[in-house]
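Of the protein chains in this complex, one is absent; all others appear in place.
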Amino acid sequence: MDQLLQHLLNGLLLGATYSLLGIGLTLVFGLMSVVNFAHGEFYTLGAYAAFAALTLASVHFFLAIPLAIVAGAAAGAICERVLLRPLRGQSIDTVMLVMIGVWIAMQNAELLGWGGVAKSVPTPFPTQPLVLGPVSVAPLRVFVFVVSGGLILGAHLLLARTRLGRAMRATFQDRETAALMGVSIERIHTVTFAFGAGLAAAAGALLGPVFLLYPSMGDLASLKAFSVVILGGLGNFAGAALGGIVLGVAEELGAGYVSSGYRDAVGFLMIVAVLLLRPSGLFARAERVG
Amino acid sequence: MSAIARGLGLLIVATAPAWVWNPYHLHTLIMAGIFAVLALSLNLLLGYTGQLSLGHAAFFGIGAYATGLLTVKLEWSPWIGLLAAIVLPGAAGYVIGRLALKLRGAYFVLLTISFAGCVSLVSVNWMDLTNGPLGLPGVPPLEIALPGLPVLSLRTKSAFYYVVVAAVALCYLVCLALVRSRVGRALVALRENETLAASIGIDGTHYLVLAAVVSAAMAGFGGGLYAHYTRFVSPEVFLFTYTVTMVIMVVAGGKGTLAGPVVGAVLFTVLPEALRAATSWQWQMLLYGILLVGVLFFMPEGIVPALRGLGPAARRRWSPS
Partner (left out) sequence: MSRAIRALSVALAIVFALGEPTAQAQDAVKVGVIEPLSGPVAASGNYVRMGAEIARDWINAKGGVLGRKVELLIEDNKSDPKEAATAAEKLIVRDKVPVIMGAWGSSMTLAAMPKLAEYGVPMVVETSSAASITKQGNPWIFRISPPSEMEALGLEKYLKEFGIKQADFLAVNTDWGRGSVTAFGDLLKKSGASVGAVEFMDQSATDMNAQITKVKAGSADTLFLTTSVEQITLVLKQAQEQRLTRKVITTGGSSSPSQLIKQAGAAAEGTYHILFFLPWFPEAMPDGKLAKAFVDEWAKRGHPFEGLTEGFRGHDGVLTAVEGIRVAGKAEPKAVQEALWKVSVMGLNGPIKFEKDGPAGKESGQSKPSIFIVQVKDGKIALPAFAAKK
């Protein structure tokens, strides 16, 4: 029983980070139809930005994270403005390939700049784990969980309650009408992409201290993000949030009780199952998937 | 294009081993040929049905393993192995096609990624079958053993070059025949407007499954060729980078055309090697990424359509070449 509880806790913590990765991508992929293979690279960028702030500029830990988010959002905005906007009318495959190029370029630039040696991020949290009955957890991970939750909530509020959020939703539901209503479509695209990149960077800045920093850390993040997006349904914000948790718990239980070698297969099989049985996502209302 | 130029071009391709004296370059051409087969196969799905398979490395890998296992563990003839490399992935393609049924677009993409991920994990973990991460070294080379005649080994580079050229030509012709046939027209109709096509009785799923089977079989064929050339098969054949490379070749070359994937394959096999020769290892991949973005930025439809003067505004016809 203790084992099960620990597995569940692990899964929950892991899932929260997957959620954070997923909601950024679901907006970009689901609403802008951009297959953003560079999503993981904004995650990496956020992690290295936080690291740079902490070690080079001696910024306080709690300030480094917002800085990383800003860096990620800015990079996203530039990327959208410079690369995506001129290619607006192009096929989804061309755009996807451009993002693949960005992925390769960013990762290798990071390799060139920081070197391949993994870096660890100093944190102000004690390393002694908190003991909650039969399970234990590091204080840092609790912090990450709480902040992730806060960011997800904040993003949801931004989308649902603010004017900007309304404009974003309107643009992706019906461009022409939104434009007629005075929404600047170009600006919304830039903002949406920056938003997604910023969330990815946030995930990177939060997870960097939990794990380690190395240039290819974003590859796995990208893959998990795409999985979460499908589980939750394209463009479905709440779905991605919940889907992340589901994926995390499923992976933990699969690795714990079935086989650790096939751990990632759990995620894949879940996706296959969802796609075949409920393609619009576990949490979506029925919609066309064709 | 004049007949003379066409003939000259054919001559160059046909006699390459004679004047490409550097075996390293011949090796590059052979790899380009294998990738041309892969790119042509992916193009069937991506270019003609409009559905993107990001798990194509899975079919490539299954083909490589099929022939690898049969020739190394059971010591069967490589030609039978090659046949298995076509049939087994084709069957897998059928399964994927049927499973996908109503899935399109992003959903189809994710299904293919998941499939590839699962197959990759099986190849690494199912040690008894595949030898896991240790791989299958010692895959025999192809050879022609006709009764009564001496065995003609196709292990040398020059010999294999011709095998690959023949393979590319064969696959090209298969694609050509498919595209020009009724099936091809149906596929394009589906790509352009599936609802409309359905309304005149074209069954999308049926044709998608057909395209998936041929595409997968062809990719498997490429995998078989790869196995008998490099003579070593390991789970790395399922690496995502192989799929990405194939996609780059098709899209940058020009999807929906038949020359595009071939041109893309040659260019994007030669390019990394050129970068290897031109720059030190630190800059190779960074430049590669930048060049990729650049190519697409200026030729978003792909290289072959750009060379033909088709702009983004032109409607893409289904006519091959």
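We just call them A and B in the order they show up, numbering each chain from 1.
To be clear about the criterion, a contact is a pair of C-beta atoms (placed from the backbone, for glycine too) under 8 Å apart; a residue touches a chain by one contact, two chains touch by 3 or more.
Since we're looking at a predicted model, the values are computed, not measured.
Out of B:I62, B:A92, B:V119 or B:A259, which residue would touch the omitted chain in the full complex?
Residue touching the absent chain, from the options given: B:A259.
Just the residue numbers, please: which parts of subunit A touch the chain that's not shown?
Residues 2-3, 6-7, 10, 14, 108, 111, 115-118, 120, 127, 129, 131, 136-138, 141, 211-212, 214-217, 219-220, 251-256, 260-261, 263-264 of subunit A touch the chain that is not shown.
Where does subunit B touch the missing chain, residue by residue?
1, 5-6, 8-10, 12-13, 16, 19-25, 27-29, 31-32, 124-125, 127, 132-135, 137-138, 172, 230-232, 234, 236, 239, 241, 258-259, 262-263, 266-267, 270, 273-274, 276-277, 280-282, 284-285, 303-304, 307-308, 321
Convention: only the chains that are shown with their structure count from here on.
What whole-number Å value describes the gap between the mean CA coordinates of subunit A and subunit B?
Subunit A and subunit B have C-alpha centres separated by 32 Å.
Name, in rising order, each residue of subunit B that touches subunit A in their complex.
Residues in contact with subunit A: 46, 52, 99, 101-107, 109-111, 113-115, 117-118, 121, 124-125, 194, 240, 244, 247-248, 251-252, 255, 282-283, 285-286, 288-293, 296-297, 300-301, 312.
Write out the stretch or stretches of subunit A touching subunit B in their complex.
Of all residues in subunit A, those touching subunit B are 29, 35, 83, 86-87, 89-91, 93-94, 96-98, 100-109, 111-112, 219, 223, 226-227, 230, 234, 259, 261-262, 264-265, 267-269, 271-272, 275-276, 279, 289-290.
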